[in-house]
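Only one protein chain is missing; all other protein chains are in place.
Order as written gives the chain letters A, B and C; numbering starts at 1 within each chain.
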Amino acid sequence: MGNRKLRMGMIGGGPGAFIGDIHRMAARLDGRIELVCGAFSSDPEKSKKAGEDLLLPPDRAYGSYTEMIHREGELPDDKRMDFVSIVTPNHVHFEPAKLALQNGFHVVLDKPMTLNLAEAQKLKQLVDQTGQVFCLTHTYTGYPMVKEARHLIGMGKLGEIRKIYVEYPQGWLATRLEATGNKQADWRTDPARSGVAGSMGDIGTHAANLAEYVSGLKITRVCADINTIVEGRVLDDDGAVLLKFENGASGVLLASQVAAGEENNIKLRIYGEKGGIEWEQEAANRLLVKWRDKPAEVRRTGNNVSYLSKVAAYNTRTPAGHPEGYLEAFANLYRNFANTVAARMNGEQPEPEWTDFPDAEDGLRGMLFIEKVIESGRSDKKWILMDES
Amino acid sequence: MGNRKLRMGMIGGGPGAFIGDIHRMAARLDGRIELVCGAFSSDPEKSKKAGEDLLLPPDRAYGSYTEMIHREGELPDDKRMDFVSIVTPNHVHFEPAKLALQNGFHVVLDKPMTLNLAEAQKLKQLVDQTGQVFCLTHTYTGYPMVKEARHLIGMGKLGEIRKIYVEYPQGWLATRLEATGNKQADWRTDPARSGVAGSMGDIGTHAANLAEYVSGLKITRVCADINTIVEGRVLDDDGAVLLKFENGASGVLLASQVAAGEENNIKLRIYGEKGGIEWEQEAANRLLVKWRDKPAEVRRTGNNVSYLSKVAAYNTRTPAGHPEGYLEAFANLYRNFANTVAARMNGEQPEPEWTDFPDAEDGLRGMLFIEKVIESGRSDKKWILMDES
Amino acid sequence: MGNRKLRMGMIGGGPGAFIGDIHRMAARLDGRIELVCGAFSSDPEKSKKAGEDLLLPPDRAYGSYTEMIHREGELPDDKRMDFVSIVTPNHVHFEPAKLALQNGFHVVLDKPMTLNLAEAQKLKQLVDQTGQVFCLTHTYTGYPMVKEARHLIGMGKLGEIRKIYVEYPQGWLATRLEATGNKQADWRTDPARSGVAGSMGDIGTHAANLAEYVSGLKITRVCADINTIVEGRVLDDDGAVLLKFENGASGVLLASQVAAGEENNIKLRIYGEKGGIEWEQEAANRLLVKWRDKPAEVRRTGNNVSYLSKVAAYNTRTPAGHPEGYLEAFANLYRNFANTVAARMNGEQPEPEWTDFPDAEDGLRGMLFIEKVIESGRSDKKWILMDES
Partner (left out) sequence: MGNRKLRMGMIGGGPGAFIGDIHRMAARLDGRIELVCGAFSSDPEKSKKAGEDLLLPPDRAYGSYTEMIHREGELPDDKRMDFVSIVTPNHVHFEPAKLALQNGFHVVLDKPMTLNLAEAQKLKQLVDQTGQVFCLTHTYTGYPMVKEARHLIGMGKLGEIRKIYVEYPQGWLATRLEATGNKQADWRTDPARSGVAGSMGDIGTHAANLAEYVSGLKITRVCADINTIVEGRVLDDDGAVLLKFENGASGVLLASQVAAGEENNIKLRIYGEKGGIEWEQEAANRLLVKWRDKPAEVRRTGNNVSYLSKVAAYNTRTPAGHPEGYLEAFANLYRNFANTVAARMNGEQPEPEWTDFPDAEDGLRGMLFIEKVIESGRSDKKWILMDES
């Protein structure tokens, strides 16, 4: 790609859509990505307005994603967007992603991958066929200490893994917020836009992905208690899942959006024969490593920390003690994606650290998780297999 | 009883039995209970030796609990023990408790109540019939902040309860410690002495009791994943249980003895419509109260804290900031039991704070929990009812 | 300024200068500032290279700041930089800032303001005379919870302020790092480039500024213990200062760069008649508010938190529980500065939240602090007045 920024087009992310701002800040942080165009809303007027607010030229704020993808495709090489970032509700994931891939654009897609498993399977095939770079924004895998945990476990430091606890408690849906005009709550609680799951799709998939990413183990069976607690709501707003992993380890996943008073403290604990790790977003720059017969260790983020793994250090921007947060974790996904895209453009082999972002396979597993835990929630059978058949 | 200390006889608690020491320190702390005799071991020599170490007169260190109960029964009123404290392994709970009750002695009994549910049902009947005072040492209910949480929930401060998470992670059985001569591990992993459950009986019952005590809600259904992780072990050393409560609330109970690096951080979180509470033993003097729309509150132990409930204040000994711990929580059980016994002796009505200790009903529910989670662990059926039929 | 990004030119921030990267990320985050040029190094070749790495056109990477300021001044209105960001060592603060101000550019300047108090006085005069917007990057004032604390105190919630503890412990200079070729350590320990103070200038001024900002009170007297602990070092690497404030409150400031094992956990505690606040960078999204007679409160960052002050909410980007960190605090300075500059350009009155960034007066006070604590460190007199005479 030579000496230039990657050009991003955004689909969704207009007024009231908080995640669009997050994606933009994350993309911007490292100075390697430039927002050049967008179809920010299905309402062309709103899209124009958003483009203006984002200081884009009027002709790059499109009235629809189909228009954007086609018109950008006709622009000269030195102007055309390189990739799309799709930040719409779940029911508008598959079509724009498909169109973008088919028209030669790389794709960043918010999670969960699609509205349902069938779409996810098709999208995964398309990614494989087109060979475009695809990133699904399971943000929490972007934290340096999450990567450090994965590294330690991958190196066998904890011995064989036996136990995995992952939880994601939220409280923001403890009342029927969707009845008050809150846009975030509105689509997330609507089956037509969210899919078969509410909380399990919105945050349960984050938790499942984090557990698999750090442990390096696939979930093979689930036994779920799925609840709709707030009256008048259709989709689940709470659940708990017993887990079995491919190596025989067992685990538990908790995800609730009605844990009144909770924010977003996603937390992971993994235990092996020799010790355990503990990480939580609220203290994101700390990784506790507990040992059977030694004092526990406190590992810390920081670009000047001597003992960190290469991959953790690579995903760190500030000296130890200057906290990095959610936006930096998110930015790591964008930066690694961008580096991979740039390597592709330049015909170079990407560094292993660059390709370390969630991909279509992760997205497909997330959709499988959704389908299976919802199936389990409705079943009298104890265990449901996590396979696609 | 007039102006005197209550006289305690101990069954068990000889050399190598850590819990005997704990009981003795707890009983001693407030100066209202005096150890006067014991049958500290099934080996009369060891019992003698223990009596000597404990500065007892030789004739009050008995060779067996039957001898102790009978001989003490023959002593004059002003010398005879008032109650027994039974701190033996589970298989030696029922018989001595029965004998003590039948001979007019009050009973403090370590948990779980008995070797199996049938024994527990019989023991509960005996307690009801004899009318003796009976305390089961679910220690964690003795913490002031646990009582404060129960009070807040009982007052309806959180609104209707929706969600209960309770966990008890330990790591001390992450290796096959029972093969190394460790007495604690030895009997706890032996079905003949421990019963049908290992971890679920030893710590799972503590967690279940804590959840029911604080929420004021009974568990009605369980769905359990019960595991024996360390090779060569017979009983469970790990498990996770999905819970349903009588009001429709759902929950999760985690109990593991193979979470390498963990100590004894039993932790409880309960969420209602308006907020949630969080308590953990590692920060035992703090109760977090989280609210939907207000800053979270940090409530603190302390005999000088103005905002605490009467029951929390009553169970506190030191000014705020001077931490109270496990022994003080344990001592609260003994003190409240002793006050209740003394009121009984004096023909007085005990204060409500005095009778606030786990009783035979709690013990029975613990045994029911054990039977049902083990049954659930072996079943392909998703939910198992928590009733005695 | 119409619908465009502000154009930033950077002085300093070439290879090995960590703070340059930090400034650039902070400036970039909100998409309202664009780096258009720089004099990144006093070595023209290095400056060119840095410009290339930063994807700047070759003609905007200048060989010196004088060249940059003059050449940019000759560019047309729609291309010329709007402000300079100066991120050089202390001895290269005054001259470029002066030149920029005199040539009509606004200025962002890294702290401490200058090499010595005399320079600071002149620079403050220049800012006053030119009327250009000037921001000194005392980053920690950018944290939302720091602003919340200031707000609560300003509203009188704590009553009259009595006690202020502020501390900034670091450990990175616990060995003679400057002898190993570390550029950061090198200039910070050199009087010619750092000024009369080492640790007191580098981090002590941050602590002093934070205390004054949050309390709204000026330091009036100091009594300092100033130490050079690592052998071979010339400037102080450690110190502690007793403080008196204008309202009679007293305080303590700790700053050390040899507290081995510490990172950057700047921490502030302020107590008034009714309660106290506690904030520390390691848990930056939390403000503890302690009360004399009520449970302590935990206030939390989040753009969806209902109880926060307007100013705290305004400086927040993510929902509660998604941590914001050092870069976001830094970005708040840049964003507020940029909003103020844009209002100036558009002839509009800036909102009160926009002008909330450290200015030349803060810078001058920082230099006064440095001079006085170093003077105090050398004096046998107990108290040294903090005035300019």
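Here is the rule we use: contacts are C-beta pairs under 8 Å (C-beta built on N, C-alpha and C of every residue); 3 or more make two chains touch, one makes a residue touch a chain.
Since the structure is predicted, the reported quantities are computational estimates derived from the model, not experimental observations.
Asks: Tell me which of B:21, B:128, B:293 or B:388 is the one touching the absent chain.
Replies: The missing chain is touched by B:21.
Asks: Among C:95, C:262, C:353 or C:371, exactly one should touch the missing chain; which is it?
Replies: Going through C:95, C:262, C:353 or C:371 one by one, C:262 is the residue touching the chain not shown.
Asks: Among C:4, C:218, C:292 or C:310, which residue is in contact with the omitted chain in the full complex?
Replies: Of the candidates C:4, C:218, C:292 or C:310, C:292 is in touch with the missing chain.
Asks: Have a look at B:108, B:146, B:166 or B:284 and name the one touching the chain we're not showing.
Replies: From the options B:108, B:146, B:166 or B:284, the contact with the absent chain belongs to B:284.
Asks: Have a look at B:10, B:35, B:240 or B:308 and name the one touching the chain we're not showing.
Replies: Candidates B:10, B:35, B:240 or B:308; residue touching the omitted chain: B:35.
Asks: Across the whole complex, list the residues on subunit A that are touched by the chain not included here.
Replies: Subunit A touches the chain not shown through residues 288-289, 293-300, 306-307.
Asks: Which subunit C residues would touch the chain omitted from the figure, given the whole complex?
Replies: Output for subunit C: 158, 162-163, 165, 167, 169, 171, 174-175, 223, 225, 227, 229, 238, 240, 242, 244, 250-252, 254, 256, 258-262, 269, 271-276, 289-292, 296, 379-383.
Asks: List the residues of subunit B that touch the chain left out of this view.
Replies: Here the touching residues of subunit B are 3-5, 18, 21-22, 24-25, 28-32, 35, 52, 54-55, 170, 172, 262-265, 281-285, 300, 302-304, 317-328.
Quick note on the criterion: only the chains that are shown with their structure count from here on.
Asks: Whose Cα centre is nearest the centre of all Cα atoms in view?
Replies: So the chain nearest the centre of the shown protein is A.
Asks: Please indicate which chain is farthest from subunit B, where distance is taken between mean Cα coordinates of the chains.
Replies: Chain C.
Asks: Based only on mean CA positions, could you tell me how far subunit A sits from subunit C in angstrom?
Replies: Computed value for the inter-centroid distance: 34 Å.
Asks: Counting only Cα atoms for the centres, state how far subunit A is from subunit B in Å.
Replies: Computed from C-alpha means, the inter-chain centre distance equals 43 Å.
Asks: At what distance in angstrom does the C-alpha mean of subunit C lie from that of subunit B?
Replies: 55
Asks: Quick one: which residues in subunit B touch 2 or more of the other chains?
Replies: Residue numbers touching two or more other chains: 289, 296.
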